[in-house]
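The complex appears here without one of its protein chains, the remainder shown in place.
And then subunit A:
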């Protein structure tokens, strides 16, 4: 009996081995199999973080794109121009664009999208669009954007993150759109099972379809970090997001590890409206107690960089002048706490974090702060967003995947309404003026870089944030996939090739 069963199983196993690694697509089709954490939302208005917009960019095209130098370049909009005063910008759309449901992608569709992003109740973008007063369609191709202030950042702002244009017809039912995307991107979704898989095929109507060389994209849920590398090695996936801990294993397996530049930066968020941080000396003690290299070593496995700004050190808006203003100096931190009148262990604080993502970071912060005389307890709150964005927490951790507009990154961190400013409405003195100057400097102006850095400097006066480290976006791909264009914060599908 047992022998028969064994024989049957052996036969099945032999039969199977012939099928292993077989692909689902038809022969000769080039398919990109991407193991990725699937986005919960497919309506760009609802979708939240920068990491998700990278995935949504398969199905949606945006008004502008970012090039390798972080500059805005044409996409759906062929060109744009500002009025003389700088408070109105007109985007000129490419003619003949259409959505995958056949609807025309014209000025009215862009206007409808921007207005929806500003007004829809569950919009994740309304806070990003405060500069926009009104949008009007001039004829079929010209979108006129009226601004509340002089703002030359708009072409950057209306890039992948904020202006992935959705079909106005599909947007009549936002709940359905959120489950089945209708855009004008390089690919069209053919099958979408939330939490399981998403299949897309090339969109022949995409404006740059000639430069899209992939026929099919299959998004699959990521396996455990421990088996991603074997998945790529055996050809189950071609492309995957990689954790820093797996970089060595991937390289050892002969796979390409891609360090894609990003805007990511992590921070310790402080509420200066709450004791003990109402005393600037206590904030300074935190600043001097922070050893950034430890974050780089233990969280990014050495692949990140220490930063004391909301930008990675190689970024345009990074202010070298402000670098290392509060060097790691635990002795000084201890002294500052004493000067503020606190005995070691007297400041008992909860470090409230969102969950797993910040687990290691919270332990590092705890040990560094406790070493200088704080008494920190880590609290994981699954409802973390509630107290954090209500500005009820005293001490927390957060990070950003960044925004294409550096001015927006600054206001998000330091502005009075900034979601990442735990101390709002507090803002450092002089920040408003410096930001306004940076905003009103044309991107081509020779003063732009200097004004931008001055705004960063002014923002860094804020006591609400202590920046710790930045990390590139890490991907792993098989040799079948051609090189990625190193565009900060984004992935572009244009020109990418996969051997069939």
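The criterion applied here is as follows: a residue touches a chain if its C-beta (ideal position, glycine included) is under 8 Å from a C-beta of that chain, and two chains touch if they have at least 3 such contacts; residues count from 1.
One rule holds for everything that comes next: contacts and distances are computed from a predicted model.
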**Complete:** In UniProt, the chain not displayed here, chosen among "CRISPR-associated exonuclease Cas4", "Acetolactate synthase small subunit", "Hydrogenase 4 subunit B" or "ABC transporter permease", goes by "ABC transporter permease"
**Which of A:139, A:280 or A:355 contacts the chain that the document leaves out** = A:355
**Request:** With the full complex in mind, choose from A:138, A:221, A:321 or A:377 the residue touching the hidden chain.
**Result:** A:221
**Complete:** Considering the complete complex, of A:35, A:268, A:397 or A:491, the missing chain is touched by A:35
**Message:** Of the residues A:138, A:190, A:234 or A:278, I need the one that contacts the missing chain.
**Reply:** A:234
**Fill in**
Where subunit A meets the left-out chain, the residues are 1-2, 5, 9, 12-13, 15-22, 24, 35, 40-41, 46, 48-49, 121-124, 126-127, 175, 178-179, 193-197, 220-224, 226-227, 230-231, 233-234, 236-237, 355-356, 382-386, 388-390, 419-420
